[in-house]
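Of the protein chains in this complex, one is absent; all others appear in place.
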């Protein structure tokens, strides 16, 4: 079993808040992350695919194919976007990094042609990161 | 002459656009950076102070003081903020990284108690960064 | 199940040695790490908490709370300290990175209010790091 | 159980291709990675050993010993070498990173004197990496 | 005056040697870097353009344009290539990093449409890097 990782970077705006609450109530719960005027991050995304080496090619999965899958399904929908209002797979979901990572997992889980999705890791800052393993 | 650098990180939303132009005209000029729904970055800021070593203390400048100056004058005004609408020193300025770096220089230039401001470096992503030296 | 990581940095002095041995005997066993005059490191600490996403908040654990737990219980006791002589939870323990990581695990294991401690990773240098998973 | 990681770096040339195919056929399959004139990488290798802490020494394994094992068995055979033509443990194997990582695992698996080999991680670029866990 | 930096990465093979010398003589002079079977690196390239901010756009230079200039003139000629035998601007030049950086400078110097080329920095490994400023 080999674990193959592809790393991508995207920049997005978001706001963590609960629609039914006032700005003050959201601030009490989420602090500056709830800023109604938005803030943003350079997110780093690591997608890990687990599988066996194809004896003929030497690959678990062609990384150009994995890169294209991530680009089409994720990066094109989040890079230089507003995660709250523009990203289809985030509609109705609080855009905490936990939820973003889980939503990316849900989008990618059945789109890997060779091997299977093992982990989605999302770095929000250099100090905070989040991993979903689909357990 | 010693060059002392303090590194700080902040996360902010912005949009690069010219108010008088339509969204389409701004898109032609600025591409996805002009997204009307905002996007954001984890910016890394490096502030360099040049000076001679104080023989008594061994310091050019106490980095706790420099850190506090940067926090009060810059970080508190940009971290988890919208640079276009919330940051006082960015009002009326297109928030390109060149202009943000220059504006940070302008704010800090006369606030350094020991030594003098030598450089303001702003990393927008891991691939793009911008330096002002006040020349 | 989501794995949430918080990264912190601290700087400390230490010496790896066995009290009952002479400096020469300790040098044979531990080399320059046994220097009786101490040496030190910038340690990087990564604390991983595993849990399910709270549907109401979107968080596994509020990272400000996790950060505060790590600060009070660990960072305040190790940063700019001598691990051998000053850190309460290291008394009577050889301060190898394995033992430091295990001791940090022991301190934090029952202090996580949401989710549970999954991993403590300690980077001693850019080339050597150590992980405890409490298995 | 503690997981101890040693990181090493090496620079090597390689070419990914299947000997029986023409250059054109290899290009269709592997793209620019099949360049007959070679290309190369700074590979980063992380070797993880799992074990219990030796109560007397505080170590799982002396990292100087682990470093020497990696140097003699791996680094001396790959650093500033051509992986296709010069590295003994890569002969007859397509030098994809998956296969290199697996071959390094095979070489090291029974050479760890304390603890046991848990993981071999190989970073080909900052965006692509590969892990073998011997499962 | 603002200094704008664009970072790019490429992977290439090379060999440092003087054609008129034997392999033994080249080894005495260059050590393992002269390996006749090639070796390679992930090179990091930083191109710095100095200029004044265009008041209308907020940019010194559109980084998409700078990126394209670097891609067409440099990256397409070095990435996954053999610097000794395939890169046109390196023919007849010993491919030391000093010479590669200087050659990249020579190619780019008159191709910058806004501002002017200030620095070309080439990282060969994480420990060795080289800068040309065209002084």
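Should a chain be cited, it is by its letter among A, B, C, D and E, assigned in written order, with residues numbered from 1 in that chain.
Convention: contacts are C-beta pairs under 8 Å (C-beta built on N, C-alpha and C of every residue); 3 or more make two chains touch, one makes a residue touch a chain.
Predicted model only: the values in this text are computed from it and were never measured.
Visitor: So which shown chains sit in contact with the chain we cannot see?
Guide: Every shown chain touched by the left-out chain: B, C, E.
Visitor: Thinking of the whole complex, not just what is shown, which of B:7, B:32 or B:111 touches the missing chain?
Guide: Missing-chain contact among the listed residues: B:7.
Visitor: Just to verify: which one of C:33, C:49 or C:117 makes contact with the chain not shown?
Guide: Once the missing chain is taken into account, the touching residue is C:33.
Visitor: By the contact definition given up top, give the residues of chain C that touch the hidden chain.
Guide: 9, 11-14, 32-33, 35, 37-42, 79-82, 85-86, 125-126
Visitor: Tell me which stretches of chain E touch the chain missing from the display.
Guide: These residues touch the chain not displayed: 16, 18, 29, 31, 93-96, 98-99, 101-102, 126-133, 135.
Visitor: List the residues of chain B that touch the chain left out of this view.
Guide: 1-8, 53, 56-60, 63-64
Assume only the chains that are shown with their structure count from here on.
Visitor: Among the chains here, which has the CA centroid at the largest distance from chain E's centroid?
Guide: The chain lying farthest from chain E is C.
Visitor: Specify the chain most distant from chain B by Cα centroid.
Guide: D
Visitor: Find me the chain with the mean Cα position closest to the mean of all the protein Cα atoms on display.
Guide: Chain closest to the assembly's C-alpha mean: A.
Visitor: Decide which interface, D-E or C-D, involves more C-beta pairs in contact, and give its chain pair.
Guide: Higher contact count goes to D-E.
Visitor: When the centre of a chain is set as the mean of its C-alpha atoms, what distance in Å lies between chain C and chain E?
Guide: Centre separation, chain C to chain E: 41 Å.
Visitor: Could you put a whole-Å number on the gap between the CA centroids of chain A and chain C?
Guide: Going by mean C-alpha positions, chain A sits 29 Å from chain C.
Visitor: Touching two or more other chains, which residues of chain C qualify?
Guide: In chain C, no residue touches at least two other chains, as defined above.
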